[in-house]
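Every protein chain but one is kept in place in this view of the complex.
Letters A and B mark the chains as written, and numbering starts fresh at 1 in each.
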Amino acid sequence: MASKILAIRNVVNKPLNFFVNKIPQYQTTGYNLKNISTTTIACLNFFNKLPAEKLWKSVTSVSNAGAKKGRGKGAGRIRIRDLNRGQIIGTGKINMLWPGLSAPVIRGRELLKQQRLPDDPERMEKLIKLRDSMTRFRRLRLSPIERGWSGSRMPGRSIGAPDPVGDEEFTGFDTKVLQLRPLLIMKGSLGRTRNYQAMVVTGNGQGLAGFGIGKAKEAPAALRKAKNRAGKKLMNFDIYNGHTVFHDFFTAFGKTKIYVQKKNEGHGLKCHRAIKEICQAIGIKDLRAKLEGSNNLQHIVKAFFVGLLQQRTHQQLAEEKKLHLVEFRAENEHYPIVVASPSVVRTKEEIPKDETLDFNQYIMNDRVIFRRKKFPRFYETMPHYEIFLKKYEKFRNHEKIRLNLKVEYGEIKSFLTDKYPEPKEEKET
Amino acid sequence: MPLPPASGTGRYFAKAAKSIRLLRHGCTNRPFFHISVTQRRRPNSLPVIEQLGSYDPMPNMDNEKLVALNLERIKYWLGHGAHVTPPVAELLGLAGFFPIHPRSYMTAWRNRATERENLAKEAEKAAEDKDA
């Protein structure tokens, strides 16, 4: 009972909008008797004896045990709606014209009178629609071009060029987020505190690129810090023929090992997604990278940058070896093109017998990429696949024959079709 | 290659009799023959010892029947005493490798006879039509 009385007091103290028109009579009886009848009306029911918050709480709350089980989360959860939205004072279920409330008192020279207008049958539907739109679970949707590696999360997304330093502007630069993660630290006074750490790479796609790490209390601040730091640490990389690295190389940072291979034009970037973003920032278009050991993202980035910086140009290699460096391209019928010549060339007698002369072996420092054994596809070992192959043996050339017939006659027919026409044609005639 | 190749996986018994014969490949309504050497007393569904050629009995666009013969290997197997079945002997005869098989002459003679009969019948019919 006591709680009921308390609740009533609450209602009185904070009158809600839908109570405004119906002032509780029993309260004002003491000093405003003129306007009121003596009979008391009990305007109390379940819906108006409690405030809206409490009512909503009763609907949406989940028991402690349920919350532990994960109830009341996700798409099916009930949400609080603002039932006042879309409702205007002076309008209601019955469409009345109230001069001075929902309409002007004087329109033109005419004094408007209170009158009933025709009902709007769709009013309720509109209201329900509006209320439904409030509760619908709306996920942040990005266009496929804008989105990063997964969904609407930051890694892989572009966050624009770094902020200008003084008068220097970063024109043509673009920054990609590689990592954004919360770091949790226990503090004696504050308990568990949350910091954000971001790693980004920025580049202009023409050889200039850099990466940066930023930490802040909030994610956007961390990203901004990382981006600006990356802009201040740009490095210049030479790109071979504007599309790939100068040679294969091995690089490592901590336990992360990367084998990078030079590839031909049109091969594309076949590597870890972070390495792909870095390559795009630098302007490398064709490359293969194989990762071994730890896949710690910061280590990957650092290892790859270190590897790129330690590349040697063809001239340097030729000078190191004191031999001509000659390029053979399959598309040019293996015509030897001398890409670099040293100032002094050694003769065959001057080369020691145990020296590695193979270019790849020399450049990879005798390291070899581990090639895993290729397993057959899961269906290839099954008996039904053999049956299929045997059956298909008869039809193996049919597709080609059909194509040739179409080229020759414009349809699938042979020189015998005129003599022995298909039964279908007979039916038509 | 899931199916065994047409040539050269059959079991070979040195002393068993061999035969050079036509083996029907192809499908329903579309005959196509391999000329193969096989064990004489073996069903035709088994792999052959060696394929020696092919024969396409359906005339092509230019009204030709194509026959391929590996004469070098045919000579080898004949030297080893392989038996030649009449259809193959007929083909070899037409190719000028063997003397013409008597059956070819018989077929030709019969065809000519039926042709002559048909002509005579037609002539009779024409004469009757004229009389009528």
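Note that a contact is a pair of C-beta atoms (placed from the backbone, for glycine too) under 8 Å apart; a residue touches a chain by one contact, two chains touch by 3 or more.
FYI, contacts and distances are computed from a predicted model.
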item: Per UniProt record, name of the chain withheld from view ["NEDD8-conjugating enzyme UBC12", "2-methoxy-6-polyprenyl-1,4-benzoquinol methylase, mitochondrial", "DNA replication complex GINS protein PSF1" or "Small ribosomal subunit protein mS22"]; value: "Small ribosomal subunit protein mS22"
item: Omitted-chain contact residue, chosen from A:157, A:176 or A:262; value: A:262
item: Positions on chain A contacted by the hidden chain, ascending; value: 247, 261-267, 318, 321, 323-336, 338-339, 345-348, 351, 357, 359-360, 362, 408
item: Absent chain, residues of chain B that touch it; value: 53, 59, 62-73, 91, 94-96, 100, 104-105, 107-109, 111-112, 115
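Simple rule for what comes next: only the chains that are shown with their structure count from here on.
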item: Gap in Å, rounded to a whole number, between the CA centres of chain B and chain A; value: 70
